[in-house]
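All protein chains but one are shown in place.
For clarity, chains are labelled A, B, C, D and E in written order, and residue numbers in each chain start from 1.
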Amino acid sequence: MTISTSDITRADGRATDQLRPVRITRGWLDHAEGSVLVEFGRTRVLCAASFEEGVPRWRRGSGEGWVTAEYAMLPRSTNTRGSRESVKGKIGGRTHEISRLVGRSLRAVVDMSALGENSIVLDCDVLQADGGTRTAAITGAYVALADAVAWGQRHGHITSRGKPVLTDSVAAVSVGIIDGTPMLDLPYEEDVRAETDMNVVVTGSGKFIEVQGTAEHAPFDRSELDTLLDLAVAGAADLTRLQQDALAGELGG
Amino acid sequence: MTISTSDITRADGRATDQLRPVRITRGWLDHAEGSVLVEFGRTRVLCAASFEEGVPRWRRGSGEGWVTAEYAMLPRSTNTRGSRESVKGKIGGRTHEISRLVGRSLRAVVDMSALGENSIVLDCDVLQADGGTRTAAITGAYVALADAVAWGQRHGHITSRGKPVLTDSVAAVSVGIIDGTPMLDLPYEEDVRAETDMNVVVTGSGKFIEVQGTAEHAPFDRSELDTLLDLAVAGAADLTRLQQDALAGELGG
Amino acid sequence: MTISTSDITRADGRATDQLRPVRITRGWLDHAEGSVLVEFGRTRVLCAASFEEGVPRWRRGSGEGWVTAEYAMLPRSTNTRGSRESVKGKIGGRTHEISRLVGRSLRAVVDMSALGENSIVLDCDVLQADGGTRTAAITGAYVALADAVAWGQRHGHITSRGKPVLTDSVAAVSVGIIDGTPMLDLPYEEDVRAETDMNVVVTGSGKFIEVQGTAEHAPFDRSELDTLLDLAVAGAADLTRLQQDALAGELGG
Amino acid sequence: MTISTSDITRADGRATDQLRPVRITRGWLDHAEGSVLVEFGRTRVLCAASFEEGVPRWRRGSGEGWVTAEYAMLPRSTNTRGSRESVKGKIGGRTHEISRLVGRSLRAVVDMSALGENSIVLDCDVLQADGGTRTAAITGAYVALADAVAWGQRHGHITSRGKPVLTDSVAAVSVGIIDGTPMLDLPYEEDVRAETDMNVVVTGSGKFIEVQGTAEHAPFDRSELDTLLDLAVAGAADLTRLQQDALAGELGG
Amino acid sequence: MTISTSDITRADGRATDQLRPVRITRGWLDHAEGSVLVEFGRTRVLCAASFEEGVPRWRRGSGEGWVTAEYAMLPRSTNTRGSRESVKGKIGGRTHEISRLVGRSLRAVVDMSALGENSIVLDCDVLQADGGTRTAAITGAYVALADAVAWGQRHGHITSRGKPVLTDSVAAVSVGIIDGTPMLDLPYEEDVRAETDMNVVVTGSGKFIEVQGTAEHAPFDRSELDTLLDLAVAGAADLTRLQQDALAGELGG
Partner (left out) sequence: MTISTSDITRADGRATDQLRPVRITRGWLDHAEGSVLVEFGRTRVLCAASFEEGVPRWRRGSGEGWVTAEYAMLPRSTNTRGSRESVKGKIGGRTHEISRLVGRSLRAVVDMSALGENSIVLDCDVLQADGGTRTAAITGAYVALADAVAWGQRHGHITSRGKPVLTDSVAAVSVGIIDGTPMLDLPYEEDVRAETDMNVVVTGSGKFIEVQGTAEHAPFDRSELDTLLDLAVAGAADLTRLQQDALAGELGG
């Protein structure tokens, strides 16, 4: 199979290796120690980082902190209304899976002993969904996490002097093959048509934290995998820059 | 007890009979048939109206429609993080109670036979809470409902010619007595100090749909009740004007 | 609208401002520290007050007690059998709402520091429902509460000397407008026809603890509200006398 | 081991083969098609039989009816308050087990084809517990069932002419060995001390429907088993007479 | 009714008083402190005994241990697939009932003070069901329990010197009347046809721990009950020998 990535026009006019317009708004909430409204095109995720002193029981006395995440979608974030998981009384498999992925991705860049016995919970609530909600969630949650860590340092809850709590940054992006063409950052309409779909979580320094590739309609071979990974790494580097810009700006702006 | 409402300065500088800054942003979501981000000061509620053809089983064949509502708070909408109801696996009493109140309040201004066998679900998700979330939810949900009804008419799902689906508008506001002084539209810090707390749902034509008064710290007498009702009716009239202005403007603006 | 309350004959022959036959039987259970079978006509609610030393965790060390309530209906208390909430695995919104109302109403007349670090749980189980179950529950639960408090004093668990635990009594009654006529204490057949329905919780000294008015079929205006409140206050005064008579009698009689 | 049943005085003065005072009050509820308040001493169970046309899906078209039961205890039926199963969100093993036993016991005397495609649900709610709640429930539920069957016949829902729906009656009683002495109909204080505890469900014609014997503190041998069965059969015969008397009397008396 | 047990040929060629081929494989699992794969014909139950230091909270400080059991069926252990209880989110009544029976049966032969403050949990998971799963579970669980007790002694967690933890052994078997003939150890096809069905739990010394007889299609009389008990006691004695043989052999063989 020959893979060409040039000269393809996507429905929204993007090049195949181009992100959707990404917007990262820090300080969107007044109460949370860190908060970000992150937008990947029409996908909009509100990421709130809650700093809490103390750790879960199983971790007490270890001198180490904990970071966890909960992902959820509002019922009408999607094209047709989904039922509310709290009303159904249980969380679906997909929700569980993404919550775990977000938590794992963030923990990979946290030095738990530098965090000390403090916990940070990341709530990633999808206000509007148009593909890539989990990658937007990870990308935005990292920024909210950074603000919550800074808050903990400013307020004296984190006392590791000199030793950074965050060992790297983390961003995530989706890639997929649509009609034989590898593409970056799929909106919903591309996502449902993708033969292969991959979510890649990458550190600021370009290493992998998570690679999740799934053959949706047809198994994929090694060369396709390689092309997708290349696309993802480049896209993640763009996201890393956007995170840096956001963190360099004024909080709340 | 003597009740005076003048010459009192509130923490945020408002007069006792003055609403917080209210903002109603229509079309905040791309998918929903009606959507509003409503803000009462720092309280921020996202109201999404989903139009669905058909009605619940118990209402089929009646020729009448149905309107229902679900209210919920994001875990970090509040000052300290609350646990997520979907994770706990059940909905708390307060959530249930407010969902029922919002649904009842909206149904009171809907002509169900004019709606025909269609359903509209209002999802009111509190993104940030600072008192008055249920009154903001009702006030915003009415506007989202009006947009969803208009959508249903534009798309030919509602066919009642001439007969209006909405018989009136509806808005809600909180009032309470703090340190002996009746006040309108309580933020969280006033709400927790109120001796008496009342939520009043009023139609655009000034009639009551719901009056819920609760003695939080001390029973209240008839004259206090009267004063609170006066305040609430006047505040609701202000909200009615703001709803009218919002609906007169451009959708999405 | 003109409201007349005279010369109307109700289906059960009562005057519009007359309560149904009310019966309060104390000591209906052998184990509970306080127990009452309260009957408002055919509505029959069993109220059991359980006295427990200690308070919930969040209140420990405060020196203050706690009072809470759980309301429920037996499946065949109603005209057609309802499903059992324990079998469904969750409590409905209405059940939650009434449990909260009963608890709030009772707490309003309890001096928590005089109660000391003790808890009283009121279980209000509707054995038969014919309208007004929540108002009967509150009215009966107060008497059961009074007996449980007396039990706690007799057994030395409440040690506030001289300082009364109950600062007042509390009773509740429903009122509503049926075919334009305000009426007191609605049985089921009137309740379903009411345009406006109100539950009012009143102290023995005639002050309001809770006012919950709902427009079921048509919004109501201020003069209707005033008439309903007058009716409710008078009806509650009758209930207060019946509570006093019951408490003055022999326990178990 | 020698078993003697004479010359033993029980705490409540009964002979070892004597039932507690049993009271069966028919028509205790106004709505239910059959209802009984049954009392075995201080144990008080409200049995409501709900007649419903139609059968569960899996039985449709069979021409046969269905009878089922739900048993539950009110939280304060017991000496110390238990938590409410609807609040816990699940039914305990004991509740499940007894519900199944009651349903099975009643079905054993019902000719399902004579009942036709109708359902009868027996709700057995323990208002006060003092041992033997399951046996009281079965004994009372049979009477409520008989009334509901008669109701179905009077109202033309059961059309099996001549063919009786109830092929026999059913009653249940507990027996146990306390300090080496077999005893009939154990109240709570004897029940907890019993070495062996047995619940026996017997038809009016003296045959067994269910025999459930459990060694609580010590395994039992064949001669003990035989003595217990003799006691139970005699006690059940007494209950059968009481059921007949109740059914021969006025409904509601 | 005349009961003859001779000259009947069962579908699988057994005599009416003959067990199915029984196989007890110890040490089937590598991790569990005791484990048995027990087979009664095609019925196959995996019994795992988990030894844990400490006891549930309500038993702490008593100096006594605790033994409990959980029974469950794999979804496809049966002829047609059943739904998974973990997916449904609740445990059915039958599962609860059998779990309680298994626990009760094992506790009857354990000297809790000799066990000391240790807990043993028996997981009995039915891998394949062909009738008699609860009796196989009890029979196998006893052997796994014995191995777990021995493990606790070898590892010094049980220190009762000389005093045996197990006061007796325990086995269980089903009996029933099919077409008027009492039979031992019913496979599924006999079980569904049985008029009367009985599960009997017997100690190694021949005493009863539990007798549960149920009239499935017709009430049974005393002579039938006696015949069934005789059959069960003899069958249980055979099982006791098989348990002894298994425990006398090599672990893991």
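Note that a contact is a pair of C-beta atoms (placed from the backbone, for glycine too) under 8 Å apart; a residue touches a chain by one contact, two chains touch by 3 or more.
Since the structure is predicted, the reported quantities are computational estimates derived from the model, not experimental observations.
Remark: the absent chain touches shown chains A, E in the intact complex. Interface note: of D:Gly41, D:Gly65 or D:Gly89, the residue touching the hidden chain in the full complex is D:Gly89. Of the listed residues E:Leu46, E:Ala108 or E:Ala136, the one in contact with the hidden chain in the full complex is E:Leu46.
Looking at A:Ala129, A:Ile209, A:Leu231 or A:Ala246, the residue that reaches the missing chain in the full complex is A:Ile209. Although one chain is not shown, part of chain E still touches it, namely residues 29-32, 35, 42, 46, 48, 50, 52, 70, 72, 74-81, 84-91, 95, 121, 123, 125, 127-128, 130. Touching the omitted chain from chain A are residues 90-94, 96-97, 99-100, 104, 108, 168, 198, 203, 205-215, 219-222, 225, 229.
Keep in mind that, in the parts below, only the chains that are shown with their structure count from here on.
Of all chains, the one whose mean C-alpha position sits at the greatest distance from that of chain A is D.
Averaging C-alpha coordinates per chain places the centre of chain C 51 Å away from that of chain E. The distance from the centre of chain B to the centre of chain C, with each centre set as the mean of the Cα atoms, comes to 28 Å.
Annotation for chain A: residues touching 2 or more other chains are 89-90.
The touch graph of these protein chains is an open line. Every pair of chains that touch is listed here: A-B, B-C, C-D, D-E.
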